[in-house]
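Missing here is one protein chain; the remaining ones are kept as they sit in the complex.
Read from first to last, the chains carry the letters A, B and C; within each, the first residue is number 1.
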Amino acid sequence: MPDLTSVVEDIAADLSTRVERGQVASYIPMLAQVPIGQFGIAVTTAEGETITAGDAAVPFSIQSISKVFTLTLALGKIGDELWARVGKEPSGNAFNSIVQLEAERGIPRNPFINAGAIVVADAMLAGAQPREALGAILRFLRFVADDETITIDEAVARSEKETGFRNTALANYMRAFGVIQHNVEHALGVYFHQCAIAMTCRQLAMAGRYLAFSGRLSPSGPRVVAAERARRIAALMLTCGHYDGSGDFAFRVGLPGKSGVGGGILAIAPGKASVSVWSPGLDRHGNSVLGSLALERLAKAMRWSVFAG
Amino acid sequence: MPDLTSVVEDIAADLSTRVERGQVASYIPMLAQVPIGQFGIAVTTAEGETITAGDAAVPFSIQSISKVFTLTLALGKIGDELWARVGKEPSGNAFNSIVQLEAERGIPRNPFINAGAIVVADAMLAGAQPREALGAILRFLRFVADDETITIDEAVARSEKETGFRNTALANYMRAFGVIQHNVEHALGVYFHQCAIAMTCRQLAMAGRYLAFSGRLSPSGPRVVAAERARRIAALMLTCGHYDGSGDFAFRVGLPGKSGVGGGILAIAPGKASVSVWSPGLDRHGNSVLGSLALERLAKAMRWSVFAG
Amino acid sequence: MPDLTSVVEDIAADLSTRVERGQVASYIPMLAQVPIGQFGIAVTTAEGETITAGDAAVPFSIQSISKVFTLTLALGKIGDELWARVGKEPSGNAFNSIVQLEAERGIPRNPFINAGAIVVADAMLAGAQPREALGAILRFLRFVADDETITIDEAVARSEKETGFRNTALANYMRAFGVIQHNVEHALGVYFHQCAIAMTCRQLAMAGRYLAFSGRLSPSGPRVVAAERARRIAALMLTCGHYDGSGDFAFRVGLPGKSGVGGGILAIAPGKASVSVWSPGLDRHGNSVLGSLALERLAKAMRWSVFAG
Partner (left out) sequence: MPDLTSVVEDIAADLSTRVERGQVASYIPMLAQVPIGQFGIAVTTAEGETITAGDAAVPFSIQSISKVFTLTLALGKIGDELWARVGKEPSGNAFNSIVQLEAERGIPRNPFINAGAIVVADAMLAGAQPREALGAILRFLRFVADDETITIDEAVARSEKETGFRNTALANYMRAFGVIQHNVEHALGVYFHQCAIAMTCRQLAMAGRYLAFSGRLSPSGPRVVAAERARRIAALMLTCGHYDGSGDFAFRVGLPGKSGVGGGILAIAPGKASVSVWSPGLDRHGNSVLGSLALERLAKAMRWSVFAG
């Protein structure tokens, strides 16, 4: 097995010279301003070590990666009844598609497309005001990342809201079927704010530990969620974590992962490590070009694919 | 870790009493006649042992499970250029849907839906007649299963052909876009016959070893395909192997698997075992009800989920 | 040619005994309370006579019939540039479908499905506040119907708004593509209120005269709109006026018509008459069951089909 630190440093060094980096997300004005030439990586191992390279200490907008954490919390809050309102299947459509909702009576295919994540945000409102729900999300992230400085970028949250007509359409559409059960603006408020949380690669790799270690912060550390729940969330990451590029990510990388249009990806190597990469340039499916490439190389070099026997 | 033999026997004993078994596939007359009250399981381990229970020695029609083996062969034959004609993404539609083909210029989403498997069958015709292509498929299966008795059930093949109007529609549709490149009847001939191959659970578990052991017949055995190719096929099984129930199978079972409407499922626990289950009753997505349940229990008892850390 | 008065009276008498009347619209609470056992008909002829039978003096919610009048006004206001934001083709989908919008970049297929009518309402807001736009609509209706008592049923308007999540979804979705250009709430406000206008059969038949007489209130009367515009609106009524039942209405009745989920239909026999029928029970496409039947019988008896040679 090669040395992890060398592998991480080689990847960061090599990718820093890449010209082809995709396009920065343009539909949220605040994200469009992020300089494309950045790359960060952080790997937190079973031994509790965190190895970083590149721009691993620069905060970025986690966007859809937040969906993993809100799903964890919503399952803790309302349990498996969540699955009556959102499916577990890959969508076969773009992340903001509304077509599938019409065919399936307002029930989104999975919690990682926008519609599904809005349902999860709505579930967070059970017995709670939007402010309380957001507080719970932040507290959870600070706890699992062991970092009290994590916060919401309010400028990004406003930017999301002002341009979020498609998400507003999705939410109202689901409200028509009773799949959204609280005030539409409240559910969207939670959603827009969770997407605007800013984290560094280091913070994100730390936050993903409980998914890599069957619900614990390390193989023998404190339990955050039940082992089965952690495994199931990881399964959803593998089948649905990269929008309509999920199959390709599983094919190339072989690890459960969740991407965000801010250019970040959280990936986990079960039992071995939690990994976070970030580079703002996206491919046509909305996934980080360099981030995917970095994870492909890391998984190959370390033989971390879950499909390796 | 519990004893594998006990686990397998307990599962077989318990499932034999189940009343809820779904429906036997009705659209192929020969399959509709298979008695629903059967269940078989076979597990071939890294140590080379095969543990069986129930009707593990009864041959059944492997149907779509054949798609795993023809994909392996077609990639060996024409390499990665196959991916120009078939995608790697979950479909979000039923196994025989034609809708997606219209939106995506005749290119099927993945090699495990019917349309994709017909493209793979077409690729097997590169420089070969249908008879030769089928010969190659049978030879491969006999080799990896180490059993020369595996054969095609001609009555099932005829039954497929006579009722295969939707598959004929799919093939002609793709031919219109140049995605099918050989004679449509020839490609369908290969496809209908590969689906009609009859195997027992024991044979199928043996045949799946190369996927469980990174391309080898055992961790230290002879190499069948490159390690990376084996991992990639396993990735496709996890994201696309159970039609529109793939996400749910990953969520519940956590293993790469491929189901067939004959009621069989081949699943692999990378590095640990190749597993085959069979029970003819299907759920609404076309996956074996008891087969899925058996694998869920086996994976849980043995902690074989690829997502366990 | 039979006597029009007798024909109208016979139809009303016969239909009053019908048992099969469909279902009253249920998704707007105020409409769901309308007693199903009502039927009205009014025919205004080229000679300026208005013949009525049944409940022709009972006001009902005109709902989507309003779309004909707002289209007329919006074309007067912004002219043919409206057609850059809404198409002229039948939809092939339900009246409140959102699927087509995704495939066609937010541009609704025609001005008579909900999405298209919301675009028309948005066009009415060019240089005008919602209140002014609604004022213009009411003034126009009172003028063409020659009746100052026509008004908006505010209770219905509130009911529309409270349950209008799908329409809110449509409007936001189109706003994301820039097809809706003003404040979404304002456009919806105009739309919800125009649908809540209450009219009698007599008033509606009078209001439709300009469509029957090539833009004039009678063959030699004052001009309301250009002849070509009146013909074109009539063409849209024929191809798109009954949602996904438009083809069947043209097939059976052979007249341009526009239905509303309040149970009303406005139909025109070019050069001969403007006709309004009303009965609250709807078929599965949202068109009045008895209304369609009455028009079929009237057109047949009077040989008014536009396809008769």
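Following the convention adopted for this analysis, contacts are C-beta pairs under 8 Å (C-beta built on N, C-alpha and C of every residue); 3 or more make two chains touch, one makes a residue touch a chain.
Just so you know, these numbers come straight off a predicted model, no measurement behind them.
Participant: Using the touch definition from the header, name the shown chains in contact with the chain that isn't displayed.
Facilitator: B, C
Participant: Using the touch definition from the top, which of C:Asn172, C:Ser246 or C:Ser276 touches the missing chain?
Facilitator: C:Ser246
Participant: Could you please point out the subunit B residues that touch the chain left off the display?
Facilitator: So the residues of subunit B touching the missing chain come out as 97-99, 101-103, 165-166, 168-173, 175-176, 184.
Participant: What is the set of subunit C residues that contact the non-displayed chain in the whole complex?
Facilitator: These residues touch the chain not displayed: 87-93, 100, 109-110, 211-214, 219, 227-228, 230-232, 234-236, 238-240, 244-248, 250-251, 254, 256, 268, 270-272, 300, 305-309.
FYI, only the chains that are shown with their structure count from here on.
Participant: For subunit B and subunit C, what is the smallest step count along a path of chains that touch one another?
Facilitator: 2
Participant: Do subunit A and subunit B, two copies of one chain sequence, contact each other through the same residue numbers, with over half in common, or through different ones?
Facilitator: same
Participant: For which chain is the distance between its Cα centroid and the global protein Cα centroid smallest?
Facilitator: Of the chains present, the most centrally placed is A.
Participant: Centre to centre, using CA atoms, which chain is the farthest one from subunit A?
Facilitator: The chain lying farthest from subunit A is C.
Participant: Please work out the Cα centroid separation of subunit B and subunit C, and write it as a whole number of Å.
Facilitator: It comes to 55 Å between the two C-alpha centres.
Participant: Would you kindly tell me how far, in whole Å, the mean C-alpha position of subunit C lies from that of subunit A?
Facilitator: 47
Participant: Scan subunit B for residues touching two or more other chains and write them down.
Facilitator: Touching at least two other chains: none.
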